[in-house]
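Structure in structure tokens, see below.
Only one protein chain is missing; all other protein chains are in place.
For reference, chains read A and B in written order, and residue numbers begin at 1 within each chain.
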Amino acid sequence: MSVEKNWEPKIIAFTCNWCTYTGADLAGLNRMKYPENVHLVRVPCSSRVNPQFILRAFQKGCDGVMVCGCHPGDCHYATGNYFTRRRFMLMKRLLEYNGIDPQRFQARWISGSEAAKFRDTMTQVTAQIRELGPNSKFQEKWYQEGGPENE
Amino acid sequence: MSRTGVIICHCGTNIASMVDVEKVAEEIGKIPGVVYSVTNKYTCSEPGQQMIKDAIEEHSLDRIVIGACTPRMHETTFRKMLKGTKINPYMLEIANLREQCAWVHTDKEKATEKAISLVRMSVAKVGSNKPLFTSFIPIHKKALVIGGGIAGIQAALDIADAGHEVTLVEREPSIGGKMVMLDKTFPTLDCSACISTPKMVDVSAHPNITLKTSCEVEAVTGYVGNFEVTIRQKARYVNHDICTGCGLCETKCPSKISDEFNQGIGERKAIYKLFPQAVPAKPVIDAQNCRKLNGSAKCGVCQIVCPLQCIDFEDKDQLITETYGAIVVATGYELIDWTKLYGEYGSGRYADVISGLQFERLVNASGPTEGHILRPSDQKEPKDVVIVKCVGSRDEKKGKSYCSRACCMYGAKHAHQILEKIPGSNVYIFYMDVRTPGKGYEEFYNRTREDGATYIRGRVAKIYKEGDKLICTGEDTLIGKPVTVKADMVILETAMVPARGVEEIVSKLGISMDGDHWVQEAHPKLRPVETQTAGIFLAGTCQGPKDIPDTVAQASAAAVKVCGVFSKEQMETSPMISRVNEEKCCGCEFCVKCCPYSAIAMKEIDGREGNRKIKRMVATVNSGLCQGCGACTAACRTGAIDLLGYTNDQILKEVDALCL
């Protein structure tokens, strides 16, 4: 499969409203620069993120998926991210077991004050995924455009 | 088909300088369902808002997307604006084009492309938005305070003074708690009873306070504004409506039991008042030790001597259920049982190794020795006294890892009292550190040292008896040499631990505890008197070790929080909460386990199985408790529980829109 010209990684990040989304806003206020490839979906808490969303994102064409929330112990809802942690530790392993590169799905705790960490994480993840190239695994589009014969 | 209106804000030049807003508006205008797509210089301004209002009328819009600054900035502004239109305030989505696009990118072309994606995601999401409506829950303006120590007393008085009804529940026969056991309070050396008993009397006399002693909370259901609380009134065997508290019964009672108020030093009767200034000042019968009630003898002397026939041996526990709008938990602390943990200090075999609280009773004028410091073993005045701090505190191996905060100061106070009351006495204080964070505390510590207390930095490794002396050996870590002190009495300043039974009360209330079983506050810095459950507040040491000033301050803070709840007739609840689709719910209770607020309960509904009517269980969300975190939604395999405002459908639409 040849890499499309001008291909840009498409990265979706599910971020909790109270920490990471706030941290991203702070990065904006501080005019920190990071790649355009990252798109945030705002959710109230990282525990709102159903692991099925991640599957859907890969299926529909995302090259990288992230789930970000408050650091354990700092959850606005007290315990939400402890569930997040369990859910995604398992989901990440299951994805990798099914052949997804570890970098393509990542979870991170980024607090509302960690604008620099937000910038650095997003820059790093984008670079990693750029390195990996477009994702074909689990993707509907790839299947529809020729399927197994196209391998 | 929905009719979406899109407004892309220039934000002056904030967005427009990095994003080609006209192009964004043009591209978004091509999406089916978007019937109106324009740019605006300052959307949040008055003219900007008016423009949206006009567009809603003119283009019959039924939902709005605004591409502007972060929704955390103006979401409420625009929702408020929509209140005046025919569109529901929740038919709005904001795409973050400033903080998360224009301000963080450098390539205008790419930033514009990203902006289009972001707005497209919002357009997709808003397509699935549904009108949401805030609901109101009634507030019962009556508070329940659990625990009648100084924290509970202060909270109850403050709430009552603000004009609200309060019920104060105490499981002991009298309020007063630990503070009333103390002799003097540091650093000012006020008499503890002199400053706390007037407050106790105020409680009993306050028209807004219902005092319930010998009572325990049996069950709690409901939510903020509407807690249904069942209280168990334990049998007292004395009719307090008639009893005048003359005390005749107490003098005649033949049973003598170790006195718990005096920490086991001294005795009390089976019919007793907890202490002379008890509130209410009326006795109760300790059924376990009463000869008549435990069946060991016929007795009944109290019944015979009582001039008013108050004694009722047939008295039974009673359950009372009432509705409260808010609850203050003030269950307090107790001291760690060092005898089980510290074999090297004799495990309680030596009568003259006592706890700090026992010393408080010894030195107290109304205590068993009438304020004379006498060794429990032989009633002699001790000359050499060793005080050991951090017994059970800061000791991960045997006790607790935390610092109990008050011991440094009351240790100094004990030293001061001994030196003052026993001329020629010597006091040796074994310490790890001296922590004096408080007004006048460091000064008090210095004064104690000037009084002649000897501070030795190190732990006591062993205490053993030699003749009538207690030999304390340890190491002075400052000089690195072993030290031995021959003492007549040893005072252990033991760690505070949560009061017994805190686990039960916590589970009844549906709040949480930390690893050491202190009740968990909602946020360690910003919400220290609240719990995760709306309407339940914390006061005093149930939340963690603290001294009296901090306890009283927190109690007043909790009272203000209660008054805050009571300041409205009804409470508005956010509509962005979880909702259960009962048709799909299979009743597996998975969501119940994930909810941090105990907001999900199971209820029985009518169902049909073949041609039979059946009852089945489904989850139901309490709108008063749900805070809208959505943890339950990801736990539900069926997708039967969904978070309004962030539904599965809405989020997946966003995902799909990004991937177009």
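Keep in mind that, in the parts below, contacts are C-beta pairs under 8 Å (C-beta built on N, C-alpha and C of every residue); 3 or more make two chains touch, one makes a residue touch a chain.
Here is the rule we go by: contacts and distances are computed from a predicted model.
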| item | value |
| --- | --- |
| Choices "Sugar ABC transporter ATP-binding protein", "NADH-quinone oxidoreductase subunit K", "4Fe-4S dicluster domain-containing protein" or "Transport permease protein" - which one is the UniProt name of the chain not shown | "4Fe-4S dicluster domain-containing protein" |
| Residue among A:Gly28, A:Pro51 or A:Gly112 touching the omitted chain | A:Pro51 |
| Option touching the unshown chain, where B:Met73, B:Ala162, B:Ala601 or B:Met617 are the choices | B:Met617 |
| Touch residues of subunit B, complete complex, unshown partner | 515, 583-590, 593-594, 609, 612, 614, 617, 635, 637-640, 648-649, 652-653, 655-656 |
| Absent chain, residues of subunit A that touch it | 51-52, 55-56, 59, 71-73, 79, 82-83, 85-101, 106-109, 137-140, 142-144, 147-148 |
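The definition used in the following text is that only the chains that are shown with their structure count from here on.
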| item | value |
| --- | --- |
| Approximate Å spacing (C-alpha centroids) for the pair subunit A, subunit B | 37 |
| Residues of subunit B that touch subunit A when the two form their complex | 70-72, 96, 98-101, 103-107, 110-111, 113-114, 117-118, 121, 512, 520, 522, 532, 576, 594, 596-597, 627-631, 633-635, 643, 646, 648, 651-652, 654-656, 658-659 |
| Subunit A residues touching subunit B - in the complex, by the definition given at the top | 8, 10, 12, 14, 17, 21-22, 24-25, 27-29, 31-36, 39-45, 47-51, 53, 56-57, 60-62, 76-80, 83, 87, 119 |
